[in-house]
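Please read the structure below before turning to the comments.
Note that one protein chain of the assembly has been removed; the remaining protein chains are unaltered in position.
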Amino acid sequence: MKVFQAILGFWLTAVILCAFLFPIVPEITRWYEFPVIPGLEQKARILFFHVPLAWTSVVGFVVSVIFAIRYLRTKKLDDDIRSSSAAGLGLLFCALTTITGSIWAKFSWGSFWNWDPRETSIFVLLLIYGAYFALRSSVQEDDKKATLAAVYAIIAGVTMPFLMFVMPRIIASLHPDPIINTQGKVSMNGTMLTVFLSSLAGFTGLYFWIYSLTVRLARLEFKRSSEGE
Amino acid sequence: MTLVQLTASGLRKDFNRRPVFSDISFQLRPGQTLAVAGRNGSGKSTLLKIVASLLSPTAGTVTLTVGGNEVPARWMFRHIGMVAPYLHLYEEFTALENLSLIDRIRGAAHTAAEYEKLLAMVSLERRKHDVVRTFSSGMKQRLKYALAWMERPGLLLLDEPRTNLDADGISMVRSLFEEQRRDGIVIVATNEEDDAVMCDDTIEISAPRRGGMPPPAGEGS
Amino acid sequence: MKKGGFLGVTAAVFRKDTSSEIRTRYALNALFLFTVTTLSIILFSFQSSTVPVQVHAGLLWVLIFFAAMSGLSRTFITEEDRGTILLLKLSTISTPVYYGKLLFNVLLLIALTAILTVLYAMVLPGFIVLSVPTLCISLFLGTVGLASASTIIGALIAKANARGTLYPVLSFPIVLPLLLTVIRATTIAMEQEGWDAAMDEYRVLISYILAINAASYLVFEYIWKD
Partner (left out) sequence: MNVKIILAVVVIIAAMWFGYESFVETNVEYSNFGTAESVQKKVQVKGTWVQERETKFDADRSVFTFYMVDEDGRLEHVVFDGAKPNNFEIADAIVVKGKYHDGSFYAEDILTKCPSKYEGTSETVQKTL
């Protein structure tokens, strides 16, 4: 664990330094230079944070649904702790994605919010997370809370993909094609791609590190409240 | 009716991780009756609900066997009749409709004559076409007995059996009780000495810790 | 239908709910008042101004959505509130209860949607439909999907507190893909002829209905127990 923390800390520091400090030049001559992206210039750097954040918020949702399913099968409250911790972190990352995306949208598309399909999808994911916690807070009894929350996470997990493919037909997307797209082609400069993928890996690592801390904390609180009074 | 055998072993129930009761085990064969006693809030109703498979225990198992075959928990209701204060009737329907609608939902179809007989048994035959909303609480209690008795269950669960009943009603309950104990099982949760002495056996439940548990919201005693 | 068969029990639950609704009119009264008040508000605010086609389609579905929310959650909530859910649990298993109530909700919402649409078309002359078959298919599929989502959310809500505020919060993200698709289909019905102009929308609606019902079937058992 200690080793993992150290590596993660070093890794993310390196990623952040590279993302902010590598110069953006018109003609690349050295390995540490980023190309000029017309229309983005310095703003291109947000790519290294926005996309990994979006990615982790989806990871959070998927982890939450997986443990929700497991809770319903095992009825062990520990699975509920994992599920709700994953959702809590997912909510945080989802909010950060929305904010970074909205800032990017302002400078690239001209408005903070345009109900672009991606914006709508991430907004609805935010709503789902919100609803999940609203439901949890309205039930007092542990088992019931866990069951209802798990059921809601699963129903939302089933309907969410529909939104992702329905939305783009309602409004055209201005959002760039996904970096990791279906054609298997990556249109990115090598240095940028390396930093980007390192950032993706770093944020995923960060997610799972915070996740393990949250789970540990929740378990301790759980234990304390069972022994309390 | 079918001969049933009931085994409860190591039952424990926690509400929000605080134990209501723990380590309750018993075994009942046809003809045996059991009283569950304990102070208010000690979890008598909770235990009954667990036996009826309406609640799942935190630990332990309830097994119901019919003719030597174990009944899966989700099908246990077929062999159970229950009367309890927290069990409510459809107030917008008449006594007769309550019987026939529930009968259909149970997937059975008794004849009109059988409904009449049941209603006569609980002395409601003259009010059978009145909606339950107009009933007194004692009459509602009587109708619950008719519903519980309809399928001639192997296992009869009575929570506070004499709630709201007059002397006539109590003697009706007694005769049902005697009828059931001939070849069935009865479990009675009660605060009353009189009910407990009728039974072969009594288990006293109490919270495993000092300072009894407050009952969970919406529970009877 | 064999005695105790799945369909027989489902029909019995449906019958019980229907007769109960006829006696008590819990949902019907709420729905009727809702329809009258919202329609008159729309009528007053539009007066004689012309409104774009999409606004009509959207408005109609906003009406149906909120009507569904005010009426359809009741089937499970009344059982829970009145303590009759235990009687049901002592009488049958989860699946027929779920499907009985789903059937009740679907039929109730179909009737409501039909009345609402006719009233809407009568009071708002701007609501002109080029393809009645497209409209009917869209309304039907949208209604079935909305009722399916409302039923499972209603079952969830019945177990929680603060239901009034929780219901729209929980259902909106779930039904949004359905609403967006069906509004599009309704718009197509108003703009284009031929029943198959909205074929892609039908496909999305059908797949939504299948997916949410399969998921509900899997999870309802867990809500039912405890």
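Here the chain labels run A, B and C in written order, and each chain numbers its own residues starting at 1.
Here is the rule we go by: a residue touches a chain if its C-beta (ideal position, glycine included) is under 8 Å from a C-beta of that chain, and two chains touch if they have at least 3 such contacts.
Keep in mind it's a predicted model, so treat the numbers as computed, not measured.
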Q: Name every displayed chain that the left-out chain is in contact with.
A: A, C
Q. Which listed residue (C:Ile42, C:Val182 or C:Ala215) would be found touching the missing chain in the intact complex?
A. C:Ala215
Q. Quick one: which of C:Glu80, C:Asp200 or C:Asp226 touches the chain that's been left out?
A. C:Asp200
Q. Which one touches the absent chain: A:Asn114, A:Thr147, A:Ser198 or A:Thr214?
A. A:Asn114
Q | Footprint left on chain C by the chain that the document does not show | A | 52, 199-200, 203-204, 206-208, 210-211, 214-215, 217-218
Q: Tell me where the left-out chain touches chain A, residue by residue.
A: 28, 34-40, 44, 47, 107-111, 114, 158, 161-162, 165-166, 168-169, 171-174, 176-177, 187-189, 192-193
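Going forward, only the chains that are shown with their structure count from here on.
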Q: Using mean Cα positions, find the chain sitting nearest the overall protein centre.
A: C
Q. In angstrom, rounded to a whole number, how far apart do the mean CA points of chain A and chain B lie?
A. 51
Q) So what's the Cα centroid distance for chain B and chain C, whole Å? A) 37
Q: Report, in whole Å, the distance between the mean C-alpha point of chain A and the mean C-alpha point of chain C.
A: 33
Q.
Please output the residue numbers of chain B that touch at least 2 other chains, ranges allowed.
A. 56
**Q.** Residues of chain C touching at least two other chains
**A.** 226
Q | Residue ranges of chain A in contact with chain B within the complex | A | 75, 140-142, 222, 225-226
Q: Spell out the residues on chain B that touch chain A in their complex, using ranges where they run on.
A: 15-18, 56, 216-217
Q) Quick one: in the complex, what on chain B touches chain C? A) 52, 54-56, 74-75, 77, 80, 82, 84, 86-93, 97, 101-102, 104-109, 131, 147
